[in-house]
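A single protein chain has been omitted; all remaining protein chains appear in their positions.
Going in written order, the chains are labelled A, B and C, and every chain counts its residues from 1.
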Amino acid sequence: MTRRRPAIQHPFPDPVYLETVLKPVFEQAAKHLFQPLIEINLAHAEMLEQCGILKKLHSSKIRKALTRLCLDRDKLGSRGYAGEEEDLYFYVEKQLAGLCGADISGHLSVARSRNDVDIALYRMVLRSEILETSNRVRQLRSAVLSLAGRHLDSIFPVVTHTQPAQPSTMAHYLLAVCEFLERDQARLKHAFEITNQSPLGACVATTTGFSIDRTLMASLLGFDRVLENAYGCIAATDYVLEATGAIQTMMIHLGRVVQDFLVWSTPDSGLLRLPDGFVQCSSIMPQKRNPVALEHLRVLASLAVGHCQTVAAALHNTPFGDIVDAEDDLQPAVRSVFSYSSRVLELLTAVLETAEFQVEKARIKCQSGETTLTELADTLVRQHGLPFRTAHQITSRIAKRLRMSPQRRKGETPFEKISVLLEEISGSVTGDSLRIPPQQVERILDPVHFVKIRRIFGGPAPPTVKRSLKTRQRNLEQDRLWLAKRLKQMKQYQRKLFERGSRPRGDI
Amino acid sequence: MTRRRPAIQHPFPDPVYLETVLKPVFEQAAKHLFQPLIEINLAHAEMLEQCGILKKLHSSKIRKALTRLCLDRDKLGSRGYAGEEEDLYFYVEKQLAGLCGADISGHLSVARSRNDVDIALYRMVLRSEILETSNRVRQLRSAVLSLAGRHLDSIFPVVTHTQPAQPSTMAHYLLAVCEFLERDQARLKHAFEITNQSPLGACVATTTGFSIDRTLMASLLGFDRVLENAYGCIAATDYVLEATGAIQTMMIHLGRVVQDFLVWSTPDSGLLRLPDGFVQCSSIMPQKRNPVALEHLRVLASLAVGHCQTVAAALHNTPFGDIVDAEDDLQPAVRSVFSYSSRVLELLTAVLETAEFQVEKARIKCQSGETTLTELADTLVRQHGLPFRTAHQITSRIAKRLRMSPQRRKGETPFEKISVLLEEISGSVTGDSLRIPPQQVERILDPVHFVKIRRIFGGPAPPTVKRSLKTRQRNLEQDRLWLAKRLKQMKQYQRKLFERGSRPRGDI
Amino acid sequence: MTRRRPAIQHPFPDPVYLETVLKPVFEQAAKHLFQPLIEINLAHAEMLEQCGILKKLHSSKIRKALTRLCLDRDKLGSRGYAGEEEDLYFYVEKQLAGLCGADISGHLSVARSRNDVDIALYRMVLRSEILETSNRVRQLRSAVLSLAGRHLDSIFPVVTHTQPAQPSTMAHYLLAVCEFLERDQARLKHAFEITNQSPLGACVATTTGFSIDRTLMASLLGFDRVLENAYGCIAATDYVLEATGAIQTMMIHLGRVVQDFLVWSTPDSGLLRLPDGFVQCSSIMPQKRNPVALEHLRVLASLAVGHCQTVAAALHNTPFGDIVDAEDDLQPAVRSVFSYSSRVLELLTAVLETAEFQVEKARIKCQSGETTLTELADTLVRQHGLPFRTAHQITSRIAKRLRMSPQRRKGETPFEKISVLLEEISGSVTGDSLRIPPQQVERILDPVHFVKIRRIFGGPAPPTVKRSLKTRQRNLEQDRLWLAKRLKQMKQYQRKLFERGSRPRGDI
Partner (left out) sequence: MTRRRPAIQHPFPDPVYLETVLKPVFEQAAKHLFQPLIEINLAHAEMLEQCGILKKLHSSKIRKALTRLCLDRDKLGSRGYAGEEEDLYFYVEKQLAGLCGADISGHLSVARSRNDVDIALYRMVLRSEILETSNRVRQLRSAVLSLAGRHLDSIFPVVTHTQPAQPSTMAHYLLAVCEFLERDQARLKHAFEITNQSPLGACVATTTGFSIDRTLMASLLGFDRVLENAYGCIAATDYVLEATGAIQTMMIHLGRVVQDFLVWSTPDSGLLRLPDGFVQCSSIMPQKRNPVALEHLRVLASLAVGHCQTVAAALHNTPFGDIVDAEDDLQPAVRSVFSYSSRVLELLTAVLETAEFQVEKARIKCQSGETTLTELADTLVRQHGLPFRTAHQITSRIAKRLRMSPQRRKGETPFEKISVLLEEISGSVTGDSLRIPPQQVERILDPVHFVKIRRIFGGPAPPTVKRSLKTRQRNLEQDRLWLAKRLKQMKQYQRKLFERGSRPRGDI
């Protein structure tokens, strides 16, 4: 039980430090940061050469060695970390020295430090994750819009405070989802722009006395611009808080939609039917059809939110400077934010592409007349000039009477009964009996009619929703173009970097 | 000990419900929502009139009554809540009926519901808070820039990982703060734009069959535009998550700066001296001068962060629809986010306006030569063409030797010693002894020189920082103009609304 | 728009510091800490006297003055805070000096400091809140048990993963709630014991050179024991984290129960009906009956959870020592934890005392035979010796067939159909046709039978649940006794303190 460690002092690294810090950090870095680290090295060599700080010949050899190192990346994964090099940065430096000689590779360390390189790595991984996530949001929006397009006329009971409130359409609900996803994508876009700024050249925190070209360095690596203040480059972490904050807002909102879907999947509600691919059966109860994909969506979204708050917790009450807290140890939490939210987006898209809304059941729930009573009140206002509050009072009493004594005379339709009640109650409320014939009552209380006349901007009437749908599609297309441009930009800088790396200009 | 409640059923409201829900909600609403509620009523009356739904005469009477009600708002505060009205909405409705008769006031309830009105109220309060906070951020930026302007040449030791790293200037550090505050203000601006959209006309969640004018309604109340989908209007809460998320990011960052200030205020460091106005003495230790304002800043920022997470917790795993959770009960948490962050911004601004940086102490800390050793390595690269890694190795050994045997021969200056060590160590490392005369070593290791040559974009050299300062001032001025425009817009719609309210067109 | 503060240095307190720190802190302290502060002063005087450090006469005068001060506490509330005294501690000191002369009152400040006094105050307020909360938990448990007692035989469909799973009873579900509430109460009890330890005598953090009696001091103030290490007394905050952690766990769990109640309150489910006292109607939809008390319970519990996390956020990454963060500014967050959780407990108790479970509806949901199919599989194991997995396979196929082709031959009962299917399917699965006659199938699938035979420890069979109920009642009674003892202890020390305060022994 007692691992009795004699209190001897070890040279660096202490075995406990190796196990609890260096090893997990190295493994994490090897998994995510190797490729961008090679890229930074390539760009640094090229920039130093163009600024006349590194000889062409040296630059050429270094870049060839880096390209080769990148091809051998599998080696990295297979070897266990044993602490020979402190971290990935020094591992690459050592490999490079092995390939082209320390006399040459040693020239690459000028005018930079682990500080600016590390932050650049984190930003490069993060910008990719933001773009990938944006792409998944785009796919989800596309699935939602396509579903909405199929349900423009599907009557559906809006629920407020757990109770059916008014009829609307499935498409109207889905466009509400699509609208907030547009805003989520805008937030991710802004986060991308904040992230895609280059800290390189900040070195430790004060730049360098060498005349390097920060702008060139940034452009070689696909950054949009240089982040100015060198101290801020290594100290500020709002880029990661903004990105994870955008994810948190999206996950909380999608989680809310999932809550609705979960209720709709209960047999009591029955509005939503998941296809077999997403339904697990019970190990013991033969009759069950568990729509667990939805439960997984809820908890995966919760975990994404939890990891966002973990990122905040790690940065809270730390100094404003180059600190460990904002670096290696934080990265797994950031990775988790994106891997969990990706699982949510991907799974929800797949579910929505095949889920079936039980349109008929939804319509029947709106048929009772209860959810359309507002329209009766509105009609009293429109046709009879009653103040709304009075009209509301009359219909409230009708609703109460219907609930208290639901039975009808033989052969009496519900609309006849309402017509009679209206006459009686309006008389007692206003002193003036109002009469609306049963057929008209039927039309007023028809949920299709209810939806059809709600045609102002943002309303559920099918033509209105169709117009909204077009706006949503236009916005989706614009975001798709933005995204395509960004993804192309990412591919291009990489291609150019490696092309030039393997065939530097000086060679020809 | 036992309050034995007989389990009788009460009519609405049950006394426990009144105490635990209605009363705290009413008190909160009376404090924050009364004025915007009157404004919404005024705008609704005007819009209904212009759309031909409300008669001019009725509209005129209603708006006069509303104006009078607004003047009497003190009444509201003084009366204890006893549950006669369910909430503020019905309280105002009742007062209005008292002033101009239910026959007239009852017409105002058409084509709206508590749902869209409530969300509009929350957005109106929030947009004011965002603007006020933006204004405080502006003041803080102004204080930071003014302080930076006074410390362009104040040498100051950059600390990384708790250890002095390199010299920079106080102004360089402060501009890093100012840069992230610019990004904070941009986030607040975006949050304002997301918030300042009108949900009015969404009614319950499906708009209305009346031909109302949502655009007019929005513009009467100073909203920038109409939020489209009616369901989304009442269900989506990303506007509040984006706003509180922006605050959370800012508070975490300012908290990090405060952590630095706290360390600088220890007698051991002594870099920062708070004026007497912010220093508390001890009840028992006569010698103490506690810079507790800084500790309060830390905890107030933490509490602001905590309240941001409370807002997220309240919305997490709720349905996507009109729910209580996103409404009245959430508001106190949102108010707390802004009141705590305002206290932080205001107090930090006041502290920075009068705090004294101990410039001389800071300079002395950079004098030892240790923090400028990088420059010696850089010089070996620049002048002697060594690979940086080799130069670093040489200076590392010099640093180790200085630390191990700090004593010097009598009369020997530190620079002479370094010159000698350099010759010896460079010989053993490269096989080729390098010599830099003591005077040159002194110049190389001079912190002022160190800072002066770091003049690339984003560096600490005073002329470079001066240029950065101008950029920051220009950006501040732009944000000031944006803010002034927004504040003016807020005042104008109010003035117009009340002017027209008391003197409706129809009267003349 | 610009409040242009000239950067002049103020003597303490700077007006901004007064507004943003001293004033809110004083108001909070005046509201919650005044009475315990008087008590600490009384106990300190008595202890000093008994230890021979304070003269009897001085002690007597001081204690009379304190008692009078306590009676005049209304004065405190009415006056606005203007910064004359730094805080409540000095306010009381000054008032005391006014009443009995600084020459005498000045003797009271020996052998203590604001540090130990403040922590003692926080612990005193917290222990009261823990006891009050425990009392509310007790009331809730009592309400739950009483409800369970009325529903021993109420059949009810257990839902797993949103789908009906098996029949149980309402009482069985409610006892699960009661069991975790027992554990919540145990956690609160432990938190009370950690909290009710006296830090007094720790002074600044090192005790004092005077021979004071810490044990006497603790016992005079109703503390159970002295907290030993003086540094720990003023630095450790696990007492507050344990207490708020206990609340957080309880709130999350009660929130989960509330989620169930919310689903049960949908018209689709209809299992739960809230009485009118807890139901709000709509401002616009006359038919609605919103069980908003449940929604308020959800969000109030969420807010309680949020405030618990705020307390943690405020302490996170602060130094371990006497710091502002753990003190005045933290208190409002702690108060919020308890006020929100109290609202939850009180409201939920009231709701459960009058809520009506729709027993008949619940029973019908279990009638379909689907949820009892496990029992058919069990019977095949018990009576026919099939391996369970084989029996499960057979019943699964029966379930599938029933779902696929639900229609029955004319006059055929469902049980006849199942009997036929069983014969057919068991033949094809095992090669050996099993026959169970329809009447027996009916009995096997009867939900009442299902529940009745589940009589092992912890099962839902009414006699088993009755035994569990007795255990729960016994545990409740024990906790009631513990609580009564603790509340009495609190009253007694106060009574004695004030009695002796107004008629000190030396007087007679």
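Just so we're on the same page, contacts are C-beta pairs under 8 Å (C-beta built on N, C-alpha and C of every residue); 3 or more make two chains touch, one makes a residue touch a chain.
Note that the structure is a prediction, hence the values are computed from the model and not measured.
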Residue of C:15, C:98, C:387 or C:463 touching the missing chain in the full complex: C:387
Task: Decide which residue listed in A:27, A:193, A:224 or A:325 touches the omitted chain of the complex.
output: A:325
Selected from A:65, A:305 or A:497 as touching the chain missing from the view: A:305
Statement: Answer key for A:153, A:353 or A:424 versus the chain not shown reads A:353
Statement: From C:123, C:214 or C:307, the answer for touching the chain not displayed is C:214
Field: Touching residues (missing chain, whole complex) on chain B
entry: 159-166, 262-263, 265-269, 280-282, 284-292, 294-295, 313, 316-318, 370-371, 373-374, 377, 392, 395-396, 398-399, 403
- line: Even though one chain is not shown, chain C touches it at residues 93, 102-110, 115, 158-161, 165-168, 172-173, 175-177, 179-180, 183-184, 187, 190, 194, 201-202, 204-212, 214-215, 226-238, 241-242, 245-246, 248-249, 252-253, 255-257, 259-260, 263, 298, 302, 305, 309, 312, 315-324, 374-375, 378, 381-382, 386-390, 392, 450-451, 453-454, 456-460, 468, 471
Message: Across the whole complex, list the residues on chain A that are touched by the chain not included here.
response: 1-3, 5, 7-14, 16-17, 19-21, 24, 86, 89-90, 109, 112-114, 135, 139, 203-204, 275-280, 282-285, 292-293, 295-296, 298-300, 302-303, 305-307, 309-314, 316, 318, 323-325, 329-330, 332-333, 343, 346-347, 349-350, 353-354, 483-484, 487
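Here is the rule we go by: only the chains that are shown with their structure count from here on.
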Message: Using CA atoms for the superposition, what rotation angle relates chain A to chain B, in steps of 5 degrees?
response: 180
Message: So the centre of each chain is just the mean of its C-alpha atoms; given that, what is the distance between chain A and chain C in Å?
response: 35
- prompt: What is the distance, in whole Å, between the centres of chain A and chain B, each centre taken as the mean of its C-alpha atoms?
  reply: 24
Message: Where in chain B do residues touch at least two different other chains?
response: 109, 204, 298, 302, 305, 309, 312, 316, 318, 323-324
